[in-house]
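The complex appears here without one of its protein chains, the remainder shown in place.
All chains are identified by letter, namely A and B, in their written order; residue positions are counted from 1 within each chain.
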Amino acid sequence: MNKTTVRFTLNARPVEVAVEPRMHLIDCLREAFDVSSARVGCEHGVCGACTLRIDGKLVRGCLTLAVQVEGQVVETLERLNETGEISDLQQAFHDRNAVQCGFCTAGMLITSQSYLVHAQGYSRSQIREHIAANYCRCTGYEAIVDAIEFVAKRRGIQSLEENL
Amino acid sequence: MNAPREQIGTETRLKETYIGQSFARPNARRLLEGQAVYVDDIRLPRLAHVVFVRSPYANALIKAIRIGEAQKAAGVVAIYTGAELMTTVKPMHATLVHFKGMKAALQPCLAVDRALWQGEPVVAVVAESVHQAIDAAQLIEVDYEPQIAVTDMETALEPSTPIIHPELGDNLCFSRQIDEGGFEEVSNNAAYIVERIFRFPRHTGVCLEGRSVIGDFSRADKRLTVYISHQAPNMIQDCYARLLGLKESQVRVVCKDIGGSYGIKTHVYGDELATCAIAMDLGRPVKFVADRTESFLSDIHSRDHRVCMKMAVSEDGQIEGIWIDDLLAIGPYSVYPRTSVVEGNQIVNIAGQWYRHKAYKAKMSNVFTNMAIYSNYRAVGHPVAVGATEGLMDAVARQLKMDPVAIRRKNLLNDDAFPYQSPSGMKFESMSHHRCLDRLVEIMHLNDLRREQETLRKRGVFRGLGIASMIEITNPSAQFYGVGGARISAQDGCTARMDPAGGITLLHGCGEQGQGTETIYAQIAAQVIGVALEDVKVITGDTDVTPYGGGTWASRGAGVGGEAAWQACKALRGNILELGSIIHSCERELLDIREGKLVNSFTGEVISDLSELGRIAYFRPDLLGSYQAELSVTKHFVPKAYPFTFTNGAIACHLEVDIDLGSIKLLKFWVVEDCGTVINPQLVDEQIRGAIVQGIGPTLFEQCIYGSDGQMLNPNLVDYLVPMAAEMPDMVIEHIQTPTRTTELGAKGAGEAGTAGAPAAIMNALNDALAPFSVELFDMPFTPQKILRALGKC
Partner (left out) sequence: MKAAFFEYVRPADVEEALGLKEGHDDRSIFLAGGQSAIPALNMRLNQPNLVIDIGRIEALQGIWAEDGGIRVGALVTHRELGESKIAREYSTIFRDASKLIAHEAIRNKGTIGGSLALADPAAEWPAVCVALNARIRLRSRTGVRELDSNAFFKGTYATERLENELLESIYFPKQTKGFRSEILEFARQHGGFAAAGVVFAVDTAAGVGRSVFFAISQAPIVIAQAAIMEFLTSNFENTRAAGERWYKDQLNGFKLTADLYHDGATKGHIAAVLASRVLVTLKESLRVERHS
C-alpha cells in the first residue's frame, strides 16, 4: 500500500512520517508518535474527544487526514501542558472535579482554552454552548462549566451576566 | 451537614479532618496532563489487532463462511470462526438459581450456525494493524439466510411469534410474581383506582472509551494477562479462567484507566473473551477496541420497558394498594454472568415500596428478542421503578386534586418507621424521605416558583415543576449474586501497609473509573491512621496484587469497599501503635498518630516520625527483642445485616415547555440525597450530577430505535442523541446523612440515585407544565413530536 510522506510540526518539534493517505490524524499521532492524548471516540466528528489544535485553530483530529497537515503546526494536550498556557485551567478542573474518567478531558481542555482565548465576555450559557462540541458522560457538565467560569474570571474576562 | 458520629470504645475517633471534606483527586492530575493510560494506550511487543465481522441481520442462519482472499490479505495473522473457537472457549450460560424458573440458552463467544442479533460477532480477523484487519474482513463472505426477527415485546409470547430458542419452549426468559396483602380486595373497596401505562426506551451507556481489551498469553509462563477496561477484575479473572480452561491462578487481570463504564463494563462480552482465546492460540498479545458503531450494536442495551401500574387510593389520598405489571424486552441471550433478569427483578422488588401500603401485587415478564443483548446499566431498574411510581403518584394527585408534595407527605414511610420490611420483602434499615422532601421544598423555593408559574401561564409561558421521591439499592450482600451461584463477590478486601519510609500504601479490590474510589480510600486511611493525604498511595485494578474483591457496581465502592479500607487501616494503626509502644517501652494508650508522627496522646508531643518506626521494623528488627512487627494488614468486609443498603432522596426538576415547538428547556434540578456518611462531598455531588444527566438522556433524547426487522436505525452519534452541555441545567445538591449502623464508616452508596430519580422528576414537571391543557405524557423519550401530538398541534 502506497504511503505518502508528510512533514509537519508536532508539539513544537518538526516531524516527518510516511502514512497511508487514509489514515486520520489521530491514528497517525497515536501510532507513529505515541501521542496518547490524541483520542478516538466516534470517528465521525461528533464526540469531540479528538479535538486538537492545528495552526492555532480547533480541529477535529478524526476528520483530518494525516496527509492534510503538511507544513502545519499540530498541537495536542502534551504541548499545552508543557507551555503552561492552560495550567490555570488544569488546576481549576482539578479543584472542581471537572474530570472523572478523563477520556473527554484532552479535547475538553483544548476546546475550553479556545473559548477563553477568544471570548470577549463570558456567560455560563455561552460556555455551555461552546463546550457543547464535546461529549462528556461522567460529569454532567456543570463542574466543567464552573471550572471554565472560574478561569474566565481570573483571566479578567468580562462577565456578560453581571447586570442581570 | 450532620457531623459524623463518635465511636465509643474503640481507638478510632472520627475527626473532621479528612472524612467529610472535598479533597481534589490526586490521581486525576495525570488525566489533565495527557498521561492517562487506557487499554488502547498500552504498547506491547508483537501486538496484533482483532476486528470482528458482525451479523448485519437480527436473526439469520449462517449457511457458509467463505474466508477466501482474506487469509492472504496484507498483514493478516489469523482468522477464526465461531465453530473454531468453540473448541477452546466454553459457551456462556447466564442463569442464576435464585431466579426460579429462569431460562437461557448457551451463548458461544462468536456466533455458530446462526446469528441472533444485529452486531453479533461472526468471524474474528487478526492482523498487524486495525486497518489491515478491516480490509481483510471486507473480503470475507458470509452467506446468511435471514429469518423473521422477534422485536415486539407485546407479541413475543404469542403462539404466532417464532421462538428464538426452540429448546427453551418459548421466548420467556424469566417471570416473577409477588402477591401480598390481597390487592383485589383492597382495590374493590378503594375510593379510587388510578392506572397509567409507562414506556421507557431501550438505550445504552455510550461510554466515550469503547470496550477495550488486550489478551496476552505467555506460553512459557502459561499465564494469561488481560488488560481490560472493566469494573470487576476478579470477576473477569474467574469467568475467563473457567471459560478458557485455565486455572484461576493462571489469569491476571489488569485495569488501568477506564474511559467511562456505568455498568456497561461489568459484563462478559463474547468478542472480548474471543480476543483472549485468540491470544492464547497465537501466543502473542491481541487487542480489540470497539468502535462507535460496534459499541452501539454490541454493548449491552438496557431499560426497554412497558409498565402498567395502578394504585388503590382512599378518599383522602392514602395509598392502600399498589399493582404493577412490567414487561421488558431483552436480547436473544441472557448476558453472562449477571444475567439479564436483575433489572426487572429489582423493579418488582422496589416499585412503590417507599410508600406505606398494605397490598402489593407485581408481575414481571422478561422476554427474549432479536435486538441487541441487554443487561445491567447504571441504576439498574430504578429509573423505571421510580419513574412509574412517581409518575403515578402525580397522576393520583392530579385526579384527587391534591398537591404533589402533600400527597407524598401523606404516604411516604415515616422517617421513624425503620427498620421496615416492605410488602415486596425488601428490608429497609433507615430512610429519611420526609426530611429530604422537606429540605427539597425549602431549597427550591417551591412556593415562589409556583407563584411565578401562575404568572407566566397568563403570558403564555408554560413552566413545570416535578418532584420525585426515590430509593436506590447499594452495598449488596451475597444475596445479590452469590446465592444464585454466580462467582461475583459481594465482599471486598483492602491491604493497608506502612512502608519503611512511613508512607501508607493501600491495595484494594474495588476499582477507579473516575468516581474517586482511590481518593476516598486515601481519605479513610489518612483519617483512621493519622497521616497526611499525600502520604497515602492507593493501588487498585491488578488481580495479582490487590485483594480479592467484587469491583465497582451497585454503588458499593464507598459502603463496602470503604468499610474494608476502614477496617484494614484501623488494624494497621493498631499495629503501628503496638510497634511504637514496644520501641518506646510505654503503654499503647499513651500513643497516638497525628499528621504522620507518633505523638504523646495526651500532650501531643512528638515522639518520633513514622519513618523511624519503619526503619526499625524493616531494617533493625534486632532491636525489637522477640516482637515481630506486622506493618501489612488485610481486612475483608461483606455486608451481612441487610441484603442491600437502601439510600433515599428527593429530586425536583424545573422546566419550560415551548408549546409551539414541543421542545423542553430544563431550567434547574435540585436533589436532597441521603447516602449516609459522605466521605468526600464534592465527589459524591459530582456523581449525583453525572447520574442525573444520565437519567435526563433517555427521558428526553436517547433511544436505540429499531425497525421491525431488528435493525438498529441509529447506531451513531448523529442519530442517537446523547446529552450535551447546552441543554443541561445546573443542579443543586444537598445531603441529609443517616449513616448505616451496619458499618463503622456508615457510608451508603451514591453513584446511581440521580439516574433513578431524574426521569420521574422530568416527567412530573412536564405533565405539570401541560396541566392547563389536560395532557399527560408517559412515553419516553419526550420528544417534540410526542408533545406536539399530545397538544393536538400535528
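Convention: contacts are C-beta pairs under 8 Å (C-beta built on N, C-alpha and C of every residue); 3 or more make two chains touch, one makes a residue touch a chain.
Everything numeric here is computed off the predicted structure, so don't read it as measured data.
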Query = Which residue from B:230, B:292 or B:570 sits in contact with the chain not drawn here?
reply = B:292
Inquiry  = Using the touch definition from the top, which of B:483, B:539, B:726 or B:775 touches the missing chain?
reply    = B:726
Key: Touching residues on subunit A - with respect to the absent chain   = 1-2, 4, 20-24, 27, 43-45, 48, 51, 57-60, 62-65, 67-68, 70, 111, 114, 128-130, 132-133
Message = In the complete complex, the non-displayed chain touches which residues of subunit B?
response = 130-131, 134-135, 138, 291-293, 660-663, 701, 705, 713-714, 716, 718-719, 721, 724, 726-727, 783-785, 788-789, 793-794
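In the analysis below, only the chains that are shown with their structure count from here on.
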Inquiry  = Averaging over Cα atoms per chain, report the distance between subunit A and subunit B in Å.
reply    = 29
Ask   = Where on subunit A does subunit B make contact in their complex?
value = 1, 20, 22-23, 30-31, 34, 36-37, 40-44, 46-47, 49, 76-78, 81, 90, 93-97, 99-106, 109, 124-125, 127-129, 131-132, 134-145
Task = Spell out the residues on subunit B that touch subunit A in their complex, using ranges where they run on.
result = 22, 24-25, 28-29, 31-38, 40-41, 43, 74, 129, 131, 205-209, 257-262, 291-292, 513-516, 682-683, 686, 689-694, 716-718, 722-728, 730-731
